[in-house]
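Excluded from the complex is one protein chain; the other protein chains are retained at their positions.
Which chain is which? They are A, B and C, in the order written, and residues in each are numbered from 1.
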Amino acid sequence: MSKFDVSRRRVLKSGAIAGAGVALPTIFTASSAAAFTNEPTGGSVTLGFNVPQTGPYADEGADELRAYELAVEHLNGGGDGGMMNTFSSKALQGNGILGKKVEYVTGDTQTKSDAARASAKSMIEKDGAVMITGGSSSGVAIAVQGLCQEAGVIFMAGLTHSNDTTGKDKKANGFRHFFNGYMSGAALAPVLKNLYGTDRIAYHLTADYTWGWTQEESIAAATEALGWQTVNKVRTPLAATDFSSYIAPVLNSGADVLVLNHYGGNMVNSLTNAVQFGLREKVVNGKNFEIVVPLYSRLMAKGAGENVKGIHGSTNWHWTLQDEGSKAFVKSFGTKYGFPPSQAAHTCYVQTMLYADAVERAGSFNPCAVVEALEGFEFDGMGNGPTLYRAEDHQCFKDVLVVRGKENPTSEFDLLEVVEVTPRAQVEYAPDHPMFAGGNLGACNPGA
Amino acid sequence: MDAILLQILNGLDKGSAYALIALGLTLIFGTLGVVNFAHGALFMIGAFCAVTLQRILNLSFELVDETQKDFLGNPLKVKTPYVEAWFGPDIGGSIIDWAVPLAILFAIPIMIGVGYVMERGLIKHFYKRPHADQILVTFGLAIVLQEVVKYFYGANPIQTPAPDALNGVVNLGAAIGMDIVYPVWRVVYFFFAVLIIGGIFSFLQFTTFGMVVRAGMADRETVGLLGINIDRRFTIMFGIAAAVAGLAGVMYTPINSPNYHMGMDFLVLSFVVVVVGGMGSLPGAVLAGFLLGVLESFASMNEIKSLIPGIDQIIIYVVAIIILLTRPRGLMGRKGVMED
Amino acid sequence: MGILEVKDVGKRFGGLQALSNVNLSVQENSVHAIIGPNGAGKSTLLNCLVGKLIPDTGSVMFDGQSVLGRAPYEINQMGISRVFQTPEIFGDLTVLENMMIPCFAKRDGAFELNALSAVLRQKDILQKAEHMLEEMNMADKRHMHAAAMSRGDKRRLEIGMCLSQEPRLLLLDEPTAGMARADTNNTIDLLKQISDERDITIAIIEHDMHVVFSLANRITVLAQGTPLVEDDPQNIRGNPKVREAYLGESA
Partner (left out) sequence: MFGLDKKDTSMLIIVAILTLFAPFILNPFPTESAMAQFNAGYPDLMQRFVIFGIFAIGFNILFGLTGYLSFGHAAFLGVGSYSAVWMFKLIGMNVIPAIMLSVIVAGLFALLIGFVSLRRSGIYFSILTLAFAQMSFNLAYSVLTPITNGETGLQLTLEDPRVLGVSATADGSIPVTNLFGLEMRSTFELALGPWAFQFNAGYYLCALIMLAAFYLAIRIFRSPFGMMLRAVKSNQQRMNYTGLNTRPYTLAAFVISGMYAGLAGGLMASMDPLAGAERMQWTASGEVVLMTILGGAGTLIGPVLGAGFIKYFENIFSKINDNVLHTWFSFLPDGMEDAVVFIIHPFIGKGWHLTLGILFMLVVIFLPGGLVEGGQRIKGWLSRRKAKDSGKAAGETNPAE
């Protein structure tokens, strides 16, 4: 741990002198003089980092928090500047945002919609946060996004992969840099076709909640377009820990590919169980049985250990990427904390930078100005190649990584290898694509 | 047919874990009259005994290898476990490989110790207190224990594989001309559970110690009047119950990677199991454990799920409600225990 | 025709015939004792009378109405109150509150959602309870927690609670069991006083012959689940069958 890192501490210390924010929080005030919610009036601006600190995603949340602290350090001119140096937009000066020192407050989402909203509300009402970011699940992201819309602050989503976040639940004040279920399907399909051919029978095991469903729908659609059949889609309870009774029927189903639409602990357990049942040694229809995990997370892959070897999936970003942005980020993160960042850390860092940059370019913290600056914004140098923040749904479009569990890892972090960088054009879709239909951005809300 | 047999196996396997935890809970409840919400935490601590042993065996010294680079471009530090250095890569490697079975030996003294300290240090003072207080204090303890584990081991699951030799699958149906492929370790787990359950029952049935404990479970005061120091024996029973939960945890680690909240995941379920079995009944707890395990497995079959959507989400609770409404004191409960 | 008529009652527990052909008639305003050696079926019979058990055969009529199949609270509302072997009172409540509850039951019936009026405004109930406490000589203990009292006082309170319901039949299950001699005598005096002063029938199950012969004016002897004899105390005392079955054994 780097608790005794002097340079970092000094930054933190000075950054928190007035931790509670200088401006009087004016959120939800019907009649207020401020132009928008929590308008920063003093020499500093407060951002709210709302991450899971307890519960199953606590480690992911801790990594997100590290990224945020790093981003704040860079914004305030500390450290080596990280991706600020490779970012295509040069609006950020390293003197805070619009000359105001960046301060932050943290909270615990507990990976529960209620708790996440309570935590975000306290940041807005008590600490005067002008932007909320973070989270490690789609349910939480959508719930907090809704809150920020009502409160009139910007929400920069953390790790959220459900189509709904920028689909039917999209909001004008909310932005997502992370990729989504549709993109996973679109990126994986060609790779799967090359590896396993077009004549395959897939069996889906899906976590029984909204994220699982949207991913199942996306992957099934993408693979069926290749000519694969889907023999069964089975929903598994979120609380399940032992997946044996869901894996067993796969054995005699005639399927030769198992798709695990699980994340986190569910993924670790279902994958471990599937391997236990010898699925990987099985030969069905004259073909080797294969397992696919559409959404990979390196932190979680560690829990499944040996079992991930050779299994394909997709991720938003991986630390082994060799572009300048990724290298710069890995270097400054690794130097500070002693290990490489996760994809959750990456997306959170980038979201903070994008927000700061948008404010800088807009010349105002007003959410509506920020929305305008982010909509349709094209940028590069943040690790995913040229990227577009699409105006219609506030979703980032960028390259997607197809990865595979590495056969011979050289270290405990070296679990995945990038198989293919799927170009952006291949994962794009129309804003009114049926999987994303039904939502309405609404108008940006500056509160106040 | 194969599918049904497979699900029965799955059910027995799940049931083994439920039964072992419920058995320990019932031992504690039956002997001490204490509702122990920290029992799930004991299961979790057992699992982390395996993790700890694995870590100890993997303690390594580092050599800097200039030819390889780590992710920041610095020279790579190559780690070699001491065990491998001492015993050679072959023997050392297989010692590491057998970490989970070895952890049984490691866990027994630790769990008995944990149980002893818990009983003497905390639970003892709560015998005369209302059940609500017992629940609150043991729940607090459970939170503390799991947070401490989380502080040292993190929140993510940690892989603790079974030995390679026991990692594959075995065709259980070969003898009867059927194809029932089942993971070896799960078979091991089932027989291990049966062994432990059998051990506990014969211990209670055939030893003087067990006889006194059983008598004490039935009527504590009378046994106390006979001049037998029942408290000391109950303390030992608490240690044994902790060890049972711990061993269930150790052996469970290869089935699912352990994490700090696995105890809470099992806690509610095992309480349902205990109550369905009937408060204070050891055979009831075991029976209910296996019954609920098997029913849960059946409910997750696709044929059943398509008939009643979502049945696998609620089957345990539905069964619990039906059993409690038809049999007032669960399957084998005694009258007057925890009814007020 | 007695106030309580038991006809041909039989009850079986598995292989044990606990009661068979029990016939019993308790006359109004009498003190009727049911005695018998351990295991004679006294408690089983009592439980059949109050609705805790349902006999396999026969009938139990109270004041011309069958009690069979009714819940204990319904039978109580018909006018039968029961005193237990170990005093059953509301230990967590004060003595006065203990006494008020049967008064409410008498006034309001088996259930009344009287959630918004203060207890202290229920003047009639308060008065009645206070009066009953005075009659039981317990007025000074009214704010004590009932659980903190001596066993004799608890018994007194329990009997008082039953009386405050103005029952027509008071059933007592070994009311002096485990009591010291002085407490026993006090209880006997109390029961005598009750039966003398009130318009009430008392049925008592008792082991202690001293109690039985000081109180009862009619005695039924139960042996092996069936009535051996029913007669006046004098005749029972001299009955050789009874001596053989019961008194000789306990002497």
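Note that in this section contacts are C-beta pairs under 8 Å (C-beta built on N, C-alpha and C of every residue); 3 or more make two chains touch, one makes a residue touch a chain.
This is a predicted model, so every value here is computed, not measured.
Contacts of the undisplayed chain with visible chains (whole complex): A, B, C. Checked against the full complex, the one of A:Thr46, A:Asn76 or A:Ser119 touching the unshown chain is A:Ser119.
Set against the missing chain, the residues A:Gly197, A:Gly363 or A:Gly442 yield one that touches it, A:Gly442. Only one of B:Gly46, B:Pro183 or B:Gly330 touches the absent chain when the whole complex is considered: B:Gly330. Only one residue from B:Ile143, B:Val170 or B:Ile236 touches the chain missing from this view: B:Ile143.
Residues touching the missing chain, restricted to subunit A, are 3-4, 9, 12-13, 15-22, 24-31, 53-54, 58, 61-62, 69, 104-108, 112-115, 117-119, 121-122, 125-126, 137-139, 142-143, 146-147, 149-150, 164, 169, 208-211, 235, 237-239, 440, 442-443, 445 (touch as defined at the top). What subunit C contributes to its contact with the hidden chain is residues 50, 71-74, 76-77, 81-82, 84, 88-93, 97, 100-102, 104-106, 108-122, 125, 161, 165.
Residues of subunit B that touch the chain left out of view are 35, 122, 125, 129, 131-133, 135-137, 139-144, 147-148, 151, 268, 271-272, 275-276, 279, 309-310, 313-314, 316-318, 320-321, 324-325, 328-330, 338-340.
Convention: only the chains that are shown with their structure count from here on.
Interchain contacts give a graph that is no line, ring or star and is not complete, per the touch definition above.
The chain with its C-alpha centre at the largest distance from the centre of subunit A is C. The central chain of the assembly on a C-alpha centroid basis is B.
For the pair subunit A and subunit C, the distance between mean C-alpha positions equals 74 Å.
With centres taken as mean Cα positions, subunit C sits 51 Å from subunit B. Contact residues of subunit A toward subunit B in the complex are 55-60, 208, 232, 234-237, 239, 241-242, 244-246, 248-249, 251-252, 265, 268-269, 272-273, 276-278, 281, 299-300, 302-307, 319-320, 330-331, 334-335, 340, 410-411, 413-414. Residues of subunit B touching subunit A in their complex: 2-3, 6-7, 10-11, 13-14, 17, 68, 70-72, 76, 150, 154-159, 161, 167-169, 181-183, 185-186, 255-257, 259, 261-262, 265, 296-297, 300-302, 305, 312-313.
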